[in-house]
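Shown here: the complex without one of its protein chains, the others still in place.
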Amino acid sequence: MPRLVSHPDEVIVLKRRFGQGAAKIDRYIELDGYAAVQKAIAQGAEAMPGWIIDTMKSSGLRGRGGAGFPTGMKWSFVPKTSAKPKYVLVNGDESEPGTCKDHLIFREDPHAVIEGAMIAGLAIGAKTGFIYLRGEYRTLLEIMERAVADAYAKGFLGKNIFGSGLDFDIITQTGAGAYEVGEESALMESLEGKRGVPRIRPPFPAVVGLYDGPTIINNAETIANVPHILLMGGEAYAALGTERNGGTRLFGISGHVERPGVYELPMGYSLRRAIYEVAGGVRGGKQLKAVVPGGASCPVLRADEIDIGLDFDQLAKAGSMLGSGGIVVLDETVSIVEFALRTIQFYQHESCGWCIPCREGTDWIKKTLTRVYEGGGAKKDIDTVQYIAENMMGRTFCPFGDAAAMPTLGFVKKFRKEFEDYIEGKKAGTALMPEERDLIGVGH
Amino acid sequence: MADVTITVDGKKITAPAGSLLIEVCKSAGIEIPAFCYYPGLSLQAACRMCVVRQEKVPKLQTACTTQIAEGQVFFTDTPEVIQARKATLQMLLGNHPLDCPVCDAGGECELQDMTFKYGAADSFYAEPKNHREEQKWSPVVYFDRPRCILCYRCVRTCSEGMDVFALAVENRGSSSTIVPNVPAKLTPDNLAHLDCEQCGMCIDVCPVGALTSGTYRYKTRPWEMNHVATVCTHCGDGCKTTLGVRSTADGSEIVRGDNRDKSGINSDFLCNKGRYAFDFANSSERITQPLVRQPNGELKAVSWEEALTCVGKKFAELRDTRGGKTIGVIGGNRLTNEEAYLLQKFARSVLHTNNIDHHRTADYVAFAQSLAGTTGRAASLRETLTAPAVLLVGGDPTNQSPATAWNLRSNVRLNGARLYIANTAEIKLRRQASAFLQVAEYGYGALAAFLAGDDSAANIAAPDSAALASFRDAIRSEESLLVLIGNDLRGAELKRLIDFGLTIPGTKFALLADYANSRGAADMGLLPDMLPGYTPIGPIDTQDPSSRIALEYRSPTTPGLDLLEIFEAAETGNLSAFYVVGSNPIARYAVDPATLKNTFVVVQEMFLTETAAIADVVLPAANLYEKSGSVTNSYGDLQQVKKAGDRAGVRSDFETIVRIADKMGADVRKLVPFGPVSNAGGTRADMGQTRGAQSGEADRHAVWLTANNLEPRLSPFDPSAILDEIQRLVPGYEILRLQLLSGNDQHLSPAAAPIRDNAGLVQISNRRDLVLPAGDTLFTSGSLGRYSAILNDLRQFRPRQSLIQIDVQTASD
Partner (left out) sequence: MSTIANSIFSPELAARFDKLVTLYPVKRSALVPMLLYAQDEVGYVSEAVIQEVAQRLDLFDLDVRSVLSYYSMLRTKPAGKYNVQVCTNISCMLRGGYEILDHCKKKLGIENKQTTPDGQFSLEEVECIGDCCSAPAMQVNYEFHDELTPDKVDEILDQYAAGKILDSTQKDGK
């Protein structure tokens, strides 16, 4: 289980209750639990939805699932009235390699997710919230289920919550192993008992979502932030971060660092300092080679590109992404060819297969890179990989195709020389994969 | 939706707002490639072939999902767009076998066309392609996995179109594959199977050669076949089909049927029978030589001349000695209109008998009489696809009229039509119904009465009176209604239902029968009491136009015996001769063969059926795929039948009837008025100009003979000669000749004279058995179906899973 770590540079908002037994409802209440939802209800039925959404807008909170969409704005897209029931859907599918922050939230502060979902429901007029956890998180699902049961037992969930006259129910749900199900529309399909194949958009979920009702889908971390924001005020939260990037965020730093862990840092915090100070620097005093700044889907940064603030806009400007906040650090011993291969293996394995460019593109990149890795490559294979990736970009049915193509392009563009050398027999780094590998295959 | 104007490649196009860009472009002549898009099926946006550039939009857009709005600007063939499509093809082809030279789809393959167009054949992959063995999912559906491009058309056509749900995707990513509903591990032969309706729609929509037809695969190439547009012989829907025919040693063989050009009344549909069940034509059991019973009781093959002479002589002798009244004639439901017409004319004018009938599978007499005096009240099959509200009483279209069922499902799905079903059984179409009413056994008459306002009929009509009342309310609230009536309703109860329907202004009707020309058989007067066009038989009145036919025929003026009475006559020794053309009444009506032991029985048949087996003379007949003419489906849609197959030794029923008449010494020119205008009854002989290529041989011959002042001897066998007469004499058959000959369907309303004395109705009411619905399923087709090896094979693969009420959610998406 990810261990709890801390660092003086951390700015603690979301982690406030971590390590304090807040999974127990009484403890959670002692630590201001369920105060935010009551504060919202206290605004009065009329004013409440607008107040919540305004607070969220002013907080500058942007989605923590990867795309960084402003949360308050997302909520405001939901139509006020709807013939079909509205829903809140919490995305706890957390499967982006390098990311384990939601894991900690579910374990350390499950009620924050419940309370956040309730507030989201009050904001849009939904009576039901779903909390979807990836199948591997069974132990965490059980913690969530217990928390939900406790909240019902206290009368916090169900009918007439906190005397508001409004009802709210929460249903927890488990996945069963599929990264693509984290994509919001595939998530809805999965929750409806289907294959995790995305939906055509438009219509967007805010208008036609789960069971055809208007639905907001947010990452678990996004949702867990909501009670804190309501208690501290939108502006105060926003002030912790940078312009258009409010607040703090959980960064999971993993790979070749001395002190890997999930740290809460203000948005815009320096990547260099995150690696060298917060996470204790490169393991064993080695040289830094590269960083994947926000989970496996984000294009790699070279060692000379880390003087950058960790927010959505700065990373986008640098040609990468903040993604899910999973910072993976690679030291000088890493072979980029091998790292690129392991990355595309993942995408090939996880592609839902619906559309041609992604299904076939990931497969061919993987096959070609495997051959290169095994010593049978030619220089034109690098062009082939780049050609396929470029022709996946922006052409696929859902953003997964981009998520697979972007890192690939990052590797072959930024480390082309290393690929060429590798093909010529001058291999950089130490191989981590054993020679006899059997690649994971799906299917039964 | 209001019209909007968009610009595509610099061209201004106006179309309703919200239309799909891909369709808008198609109608403007701008072709956009598409694998996953298929008109009428749900949108997928999966293949990414239809990408186009839209002004001011960052990413390429898929034309198959883009709904147009005012002022949008698109580019469909910029270098960027072409490159995107090319790259997609290249990725796809990486694993595609590109075995076009041996692939069934070669020459008709959308992938092949695209590859050619975008120059994507050069592969940059060094890896070997995945190979997998072809799978036989059923006798008619084969799957070649590496060829599959995962466009999901098959899955959708089976679920959305067929409502069968027999295909799905398994696994994910590059392991994804289409699978059938019975996995290998559950079958004795350890191969995956399809438990389904075997319609082959999935094969038809497959853009590549991944799904192939068991009857066609590896047999020929598309360009080596003759393609003949004709009509399916099996059920009363009369689907238009294009048969692929190749030559064989003893004639020709039909190797496939499809309706890809969607030109017919059946839009893109064919069921398993239409698509595969033509193999009876090549059955080894087929009779190809005339058989005559010998004194020792055995049937012996003889020459046509000998057999015809025997029949002609005997018929003439029995007519002259015992009288036409002792001769009975039964026609078939799969004869052409021309043959049916000719047969009754022959019976009436040559055999001098009105003892003529056919196996009636629906009560068209009551139907026609109920609609007498109305206009525009008979519906075409096409209307099942467009009517906003449909009431289906009785019947089971899924099994008995599959094209009707397909159209109804499509209409509900695509147009939101309201389907009301009243049935004694829980028929499958109820899944598409907005209201389903369980009717009590024998409750249809009461239901009709209740609908018409007789509340006292309620408890006989349906067990649930509340449901019954709300059903009536729903129907009465409709402004116009298409009423489809199953053939379990007949006589008075049929009339009652129609009378009720006629009270709703825009209502139209159709009565569903069982075979390709059941309706035509009735229309053409294979009836003891009705001349063609439901013209009642009675005293001749030279002033009354309805006496015209009888006048020309000089036929008996009293009604003859119906089918049941004919057998009764045989039993009492009053039937001297029995002439059966394309029917198997012995089996149908479970007649004891001994009844006919003193009757001279002549049967024109393809096979030694129960009826043929007791005949004194069996004359080998051609089937509907081996002749030309026209047929009329249950709805009254008239279509042209063209000769596709050929079998040495057999003759069309048309020719055989004419030859028998000739052997009897009848004036053949009177029977088939072909020749100069001066001849019989003002025929408009057109020398073949307007007749399809199929009758070309006879025509060319005839034209040459006429030009040389010789008697055109082949001409009496040309059905178009009799069509002239049908057109001239039969009420309701005011045909547009050009329409027919150009392969288009036209809709005819039955034009019965108003009922004089309720004769027709009374007759049926007292003798329900006279109308005997065949009760065929998807896998049977009367006696004929027994000789289709493929149908017999397929029966083992029919859907077995109980119908499952799926969530509304699933059904709608």
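Observations, loosely collected:
As written, the chains take the letters A and B, and residue 1 is the first residue of each chain.
By our rule, contacts are C-beta pairs under 8 Å (C-beta built on N, C-alpha and C of every residue); 3 or more make two chains touch, one makes a residue touch a chain.
If you're wondering where the values come from, they're calculated on a predicted model, not measured in any experiment.
Partner chains of the missing chain, restricted to those shown and counted over the full complex, are A, B.
In the complete complex, the hidden chain is touched by one of A:33, A:98, A:205 or A:377, namely A:98.
Touching the chain that is not shown, out of A:18, A:346, A:364 or A:400: A:346 (per the contact rule at the top). Check A:328, A:358, A:392 or A:406 against the missing chain and you find that the one touching it is A:328. In the full complex, the hidden chain is touched by chain B at residues 165-172, 179-181, 183, 185-186, 801, 804-807, 809-810.
Mapped onto chain A, the footprint of the missing chain covers residues 1-3, 5, 23, 85, 94-100, 102-103, 128, 134-139, 142-143, 145-146, 171, 173-179, 190-196, 211, 252-256, 260-262, 292, 296, 326, 328-330, 334, 339, 342-343, 346, 349-350, 352, 432-434, 438, 440, 442-444.
One rule holds in what follows: only the chains that are shown with their structure count from here on.
Touching chain B in their complex are the following residues of chain A: 178, 180, 192, 195-196, 200, 211-212, 348-357, 359-364, 367-368, 371, 376, 380-381, 384, 387-388, 391, 394-397, 441-444.
Residues 43-49, 51, 58-60, 65, 83-84, 87-88, 91-92, 94-95, 124-127, 149-150, 169-176, 809 of chain B are the ones that touch chain A when the two sit in their complex.
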